[in-house]
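Note that one protein chain of the assembly has been removed; the remaining protein chains are unaltered in position.
So, chain A:
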Amino acid sequence: MSVPTIESPVPVTGGPPKRKPKAHWRTRLVRDWPLLLMAAPMMLLVWGFWWIPALGNVIAFQDYKPYTGGIFGSRVVGFTHFQLLFADPDFTRALLNTLAITAFQVVFYFPVPIALALLMHSLVSERLRSMLQSVVYLPYFFSWVLVIAIFQQMLGGAGLLSQTLRGAGFEGVDWMTNPDTFILLVTSQAVWKEAGFGAIIFLAALAAIDPNLYEAAAVDGAGRWRRLWHITLPGIRPVIVLLLILRLGDALNVGFEQFFLQRSAVGSQASEVFDTFVYYSGIRTGDFDYGAAAGLFKGVVGLVLILAANKAAHLLGEKGVYAKS
């Protein structure tokens, strides 16, 4: 795959697109300076808080001394931190937890927005559908702090469920601090917060299916289930495949806040993921170089996975997200 772009397609009639000879840069500067001026604040922020700090990843290869050496005066140690990383059982656990959570969510989170979209799409009443949409999109705009606070009040040791169980004479339960059910808990939280908003893209795909196909199938005697199987699902297949591949390409990303916020409640054994490992090994303990190495490892592997996933999407005949056309 070449460099990702989101260019709109250029109609090509025979042979590669011909490039117009470009005017001299000084002519273009006279013409385009207002556009450059418009881009300037954005470029300042993007470089100042994204690309320049990105260069700081060199400390992953240094024995970084924040006060005495700095980034230019610290000794270069090559791949030492990475060797230590691969021998670190905490790192391995963070990696395994992350992959386990991704796998679990691909099975138990991923189908929910699709089902939700099918349900909403099947509603004939416009008003009912729009009301349901308003309700299910809402939690997407809550912060993780709020979502976890809400779950705590419902499922925690002092929460509503325990309160009701105890009121009925049973023992209370506390799902917020149980490491064994943690993966179930975080997946339910993700479903509660994001499945509704995630349905939007499938709704758009469903709306794009040609209604004549349904009519033709119905006239030919296909019932509603056969239409679902032979028209609806194939109609949204490209979107499903694309999002699934992208999710796999993003396997190392399960989010940071959700796990960071619940780490003290369930313990690091179950809740340590890649991003929390970077925070605790780097910032909390002050081993910036070691934490940066972990972060850089994640960044590089993540980039390779994303590019591979996009390639896979192209090979399967789907448009990747960064499709060239």
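The criterion applied here is as follows: a residue touches a chain if its C-beta (ideal position, glycine included) is under 8 Å from a C-beta of that chain, and two chains touch if they have at least 3 such contacts; residues count from 1.
Here, contacts and distances are computed from a predicted model.
The complex has one chain missing from view, so what does its UniProt entry call it, picking from "Urease accessory protein", "Carbohydrate ABC transporter membrane protein 2, CUT1 family", "ATP-binding cassette domain-containing protein" or "NADH-quinone oxidoreductase subunit N"?
"Carbohydrate ABC transporter membrane protein 2, CUT1 family"
Among A:160, A:233 or A:316, which one is in touch with the chain left out?
Spelled out, the listed residue whose C-beta touches the missing chain is A:160.
If the hidden chain were put back, which of A:42, A:87 or A:315 would touch it?
In the full complex, the listed residue that touches the missing chain is A:42.
Which chain A residues would touch the chain omitted from the figure, given the whole complex?
3-8, 25, 28-29, 31-32, 34-36, 38-39, 41-43, 45-57, 59, 66, 116, 119, 122-128, 130, 132-139, 141-146, 148-150, 152-154, 158-160, 163, 167, 192, 196, 200-201, 204, 207, 211, 214-215, 218-219, 223-224, 256-257, 260-261, 264, 275, 278-279, 282-283, 288, 291-292, 295-296, 298-299, 302-303, 306-307, 319, 321-323
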